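Only a single protein chain was left out; the remaining protein chains are all shown in position.
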Amino acid sequence: MSSILEINNLSLSFGGVKALQDVSFRVPENTVTTVIGPNGAGKTSLFNCISGFYKPQQGTIRYQGEVLAGVKPPVRAAMGLARTFQNIALFRGMTVLDNIKLGAHVHMKSGLLGSLAYFGAARREEMAVRSHVEQHIIDFLEIDHIRRQPVASLSYGLQKRVELARALAMRPKVLMLDEPVAGMNREEKEDMARFILDIREEWGVTVLMVEHDMGMVMDISDHIAVLNFGQVITEGLPEEVQKNPQVIEAYLGTSDMDSLRKKLNPEQEVA
Amino acid sequence: MRIGDAKQSYEADEAILTSSTQKIWFALFLFALLLFPFVADAYLLYLGCLVGIAVISTTGLNILTGFTGLISLGQAGFMGVGGYTVAWLSANTGLPFPVTLLLAGLLAAAVGILVGLPSLRVKGLYLAIATLAASVFLHFIFAEWESVTGGMGGLSLEPAHLFGLTFQSDFGMYFIIVPLAVLMVLAAKNVFRTRIGRAFIAIRDRDISAEILGINLLHYKLMSFALSSFYAGVAGGLFAYFFRVVTPESFPLSMSIFYLAAVIVGGMGNLLGGILGAAFMTLIPEALKLLTAALTPFYPNAPIFMSPMLEIIFGALIVGFLIFEPHGLAEIWHRIRRFFSLWPFKN
């Protein structure tokens, strides 16, 4: 399978702190690829590099065969790299509908004069976006009932869903989701997992996700990369990754299951 | 009591006036504006013109500060650019007022873009300070570039004219100022129904996320500066036609603070708020004048206290609204409306 996104030898540091060291992995096209790793492993920094917000000191990011160095974040968005944020970055001064429509910004053309007059092409374009958003995104994500509400009034789970809607309005080729189910209850998680699978299958979008919820990761991922202390430990299919002793060590601090059990349950030993 | 009404098309749903009640009220309001100069006395007419000018300038500043989150202390300077442009053009070219006002707006917009350029590198308060620097430079130019601006003495103007008509009286000026104000507020409203307005608000709320979502920050910040100073330039041009003289002291720093106060008191990021704020802030000094006149027979010193009292009231309004009603008069207005929209079925 060809890769839509390829990270090669990426290094990023802030002063003396090395956030990413020589990170390489690939995102095969039309898969759900997940980056996992303990807190502080550099997952969000990686996303920020792909978005173009951080400039890595070394290495390349190749998107659809093209090296992204020097491409500004808005241009990357227009090229089809859409994302959501770990700590929800909705625009609090706008309604749900306007937040979603904002996602379509890069695909719209109307200029200032057209906007001032709200006439002709500018008006038609707004209407086209509205109907696209309504029919394909709001319906799909089942958020019709809240479209008029200011985003600040929504529950956490719904806010995450609106963020997903906004990213979808960007017509992504690669959709980057930063912890899409963090802080959700079980039902919300299941909904979100279903949406992610549908997005990949029906929309043909490649999903790149950072997530801690191992149940969900193992269920819906096609490809997993494991990051620890800024380095990729391994990548591969979910089953392969699960068995990798280094991964177990990174997550649990040891690969020796016996000693781990002792650590977790010292009383049992006595009994 | 108002009841819901269903829409047949997205077009109808996105209209500025969505219900027939709103349409009727708006028509009544326009009719009242039209009727006003025929029933108002000279003083009220004068006030009407002042409010109209203030509404245009406040709307401009609201676009920049209220909607895009870029605080500006240069509004008076931009108005000055417009005022001097109109004064110079009317003295040297004899162009009719629609042309001079348009040029005033465009020149102010160009200056606005220049002032906004540091937003490439700085933001927030640093940018506010760049606008402060701009207003210092502009004031300096107004005062020192004597061959063009007339130095400290300033420039005086012929009345506005078009097709042989001259607009000498306040009555005439009213019919230039108020229609223009209505038009420009509606145009601003339109902007916020489109992608450009959404981009402005996105920059205000979370600029970094906005950039990652595809908004070119510099481009839209400069556009906001240009649009805002265009409004200021037109307002300044009207100011020049209205008072028929401009001097460096016509556009002091305190005027920039006045407009900032109007935006805050009215409601940042709310166009209706801008209108309310402009009217309120323009009328306060007048109300104070009336009060002073009423008190003078009892306290002969009252007139001396008027100007400091005004400073205190402006300051207290800024502080008070920011602490107690950060959404401004617009929020109070909405509260009243919500009350009546369910009335009498809610207690």
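Each chain carries a letter (A and B) given by its place in the written order, and its residues are counted from 1.
Just so it is clear, a contact is a pair of C-beta atoms (placed from the backbone, for glycine too) under 8 Å apart; a residue touches a chain by one contact, two chains touch by 3 or more.
Convention: contacts and distances are computed from a predicted model.
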>> I notice the complex is incomplete. Of the names "L-lactate dehydrogenase complex protein LldF", "Branched-chain amino acid ABC transporter permease", "Enoyl-CoA hydratase/isomerase" or "Oligopeptide transport ATP-binding protein OppD", which is the UniProt protein name for the chain that's not shown?
In response: "Branched-chain amino acid ABC transporter permease"
> In the complete assembly, which of A:N48, A:N99 or A:T206 touches the absent chain?
Replying inline: A:N48
>> Touch as defined at the start, partner being the missing chain; which of B:L106, B:A187 or B:I208 qualifies?
In response: B:I208
> Which residue from B:L44, B:V99, B:I312 or B:I336 sits in contact with the chain not drawn here?
Replying inline: B:I312
>> Could you pull out which residues of subunit B are in touch with the chain that's been left out?
In response: 65, 69, 71, 117-118, 121-122, 124-126, 128-130, 132-133, 136-137, 140, 143-144, 208-209, 212, 257, 260-261, 264, 304-305, 307-319, 322-323, 326
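Note that in this section only the chains that are shown with their structure count from here on.
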> Hey, how far is the Cα centre of subunit A from the one of subunit B, in Å?
Replying inline: 42
>> For a test of understanding, state which residues of subunit B touch subunit A in their complex under the given definition.
In response: 10-11, 14, 187-188, 190-191, 193-199, 201-202, 204-206, 208-216, 223, 227, 269
>> Show me the residue ranges of subunit A that touch subunit B in the complex, using the header's touch definition.
In response: 51-53, 72-74, 77-78, 82-83, 85, 89, 91-94, 98, 101-106, 108, 110-112, 114-118, 122, 125-127, 129-131, 134, 166, 170
